[in-house]
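Moving on to chain A:
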Amino acid sequence: MKYFVGIDIGSTTIKIAIINEEKELVAKGASPTGSRFNQNAVDALDLLLFRNNIKKEDIAYTVSTGYGRKLFKDSDENVNELTANAVGARAFQQDGVKIRTIINVGGQDTKVILLDENGDIKNFVMNDKCAAGTGRFLDIAARNLEVDIIDMGSLHFEAKDSPLPVNSTCAVFAESEIISLLAAGHHVNEIVSGIHYSIARRISRLAARGRIEDDVLFDGGTALNKGMVEALENELMRKIHIHPHPQFTTAIGSAHIALKKFIRVSV
Partner candidate 1 sequence: MNNIRKWINNANVSRFRFWVQILTFILFVYGSYFLIHIGQNLPTFACPYNPGSPGTCFLISVQHQMHTPFSSLFSWRGLGFLTSLGSFVLFFVLFNKAWCGFMCPLGTIQDWITKLRNRLGIRFSNYDERSFKRLSWIKYVLLVLLFLIPLAIANSFFGLPKVSHNMMSPFCQICPARIILPLFSGDTSQMFINFTNTTTIVMSSLAILVLALFFVGSFVKKRFFCFFCPMSALQYLFSRIGILRLTKVGDKCTRCGNCSRVCDMGILSIAEDITSVNVVTDNCMMCFKCVEACPEEGCLDVKVFNFKIFSSTEEGFFKRYNPDGDSKELPPLNSKK
Partner candidate 2 sequence: MKNSTRLFWYFFLAILLASADMRASDKPVWLSNVPPAHLKKSVSSYGMHRLCTTKRKRGERGAIKVIQWVREGASVEHARYLFLSDTAGYRTFVFSPHKKKVRSKVINIKGKSVVEYPDNEEGYYNVYLVMKRVSGDTLYVDVAKAELLSHSCRNGHKNVRKEVKPKIYPEVITFEIVRERHLNEDFHFFIASGDRFTYKPMLNGKPVPGIPVTLCTEKGWSKKESTDKTGKAEFQFIQDYFTHWSEMNRRKIYYYLIYSEFTTDKSGKFQGQDYRYVHYSTSLSDGYFPSRTMYTSLVWSLIVFVVSLIVIVAGIAIFRERRKKPYKEYIFDENEDE
Partner candidate 3 sequence: MQHSVSKDRFERMRKTGSIHYSMEIKKNLAEIVDKFPDNPKSMQYFYDRYEHFLSGDDSSFKGKKVVASMCIHVPLELIYAVGAVPVRICAGAYAMDQIGTEFLPAKTCPLVKSTLGAIYLDILPGNIDPVLIVNPATCDQKKKMGEMGEELSKPLYLLEVPPTKDTEEARRYWHRVIKRFVKKLESVTGNKITRRSLKRAIKMVAKAQAEYRRFNQLRKTAPVIYGKDAILVTNAYFFDDIERWTQKVSELNDELEKRIEQKIYVGKPHSPRILLTGSPSIFPNMKLPVLIEELGGLVVYEEFCSTSRMIWDTVAVDEWFLYDMIPAVADRYLKPSTCPNFTPNNDRKRKIAKGIEDFSVDGVIYQTFSGCQLYDMESRMVGNFVESMGISTLFIESDYNPDDFGQLTTRLEAFLDSLKNKK
């Protein structure tokens, strides 16, 4: 049985996805990038293989993507993460749903990718210059609110009345604004939903510039946060599909590319 590895070396976390010949997702794993990410990546891969008892030789082809893709030594090929993301999104074929727009909110940047009919990238807009509207903004907020990032989503739904307006979009100023809101006695969940809406508004403005079309897929680590999804749906005023493994879309995509490349190379 041959396995194909897609490894997405992001700024904050390394995500690995392994699929078999029938394109089924066999294993996925994420671990923090840290500083020596080449070594970390290799260890994470070995750990994942060991846990799912896959032998190293069965891996036929590995494709790396993400910011550190060129520096990860033992990948057979590296691919641009936008392309990988597109392939990953298209691999997630819910019946009756044709994905035309991917909103990927990663740790360090936010990407809005538009696809044409057969899934090729038609156009894309990126915001990688400012932390606002990215996962980093959520990390900072979570740290300030001394709340774990995972249950940010549930807190969002506890807020009773309308979300608190958090007007500073800049991650640095948001920090001081959150502290002042806490001091003013506002409840944590109001602040969290306010933050979600400020990020969502920022993303929708970016999406507007990209002139998005229907069947929007929201992926990237932030998609795990239910509150964010709800806020974005309201801001975009349209239904949003969530990838079953939002954090691993790009990794899965690069695994699929590894499969395709392997077939072409071997045939």
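Selection rule, in plain terms: all candidates are chains of the complex that A comes from, given by their letters.
Methods note: a residue touches a chain if its C-beta (ideal position, glycine included) is under 8 Å from a C-beta of that chain, and two chains touch if they have at least 3 such contacts; residues count from 1.
Model, not experiment: these values are computed from the prediction.
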{"item": "From 1, 2 or 3, the one in contact with chain A within this complex", "value": "3"}
{"item": "Chain A residues touching candidate 3 - in the complex, by the definition given at the top", "value": "67, 80-83, 120-124, 126, 128-129"}
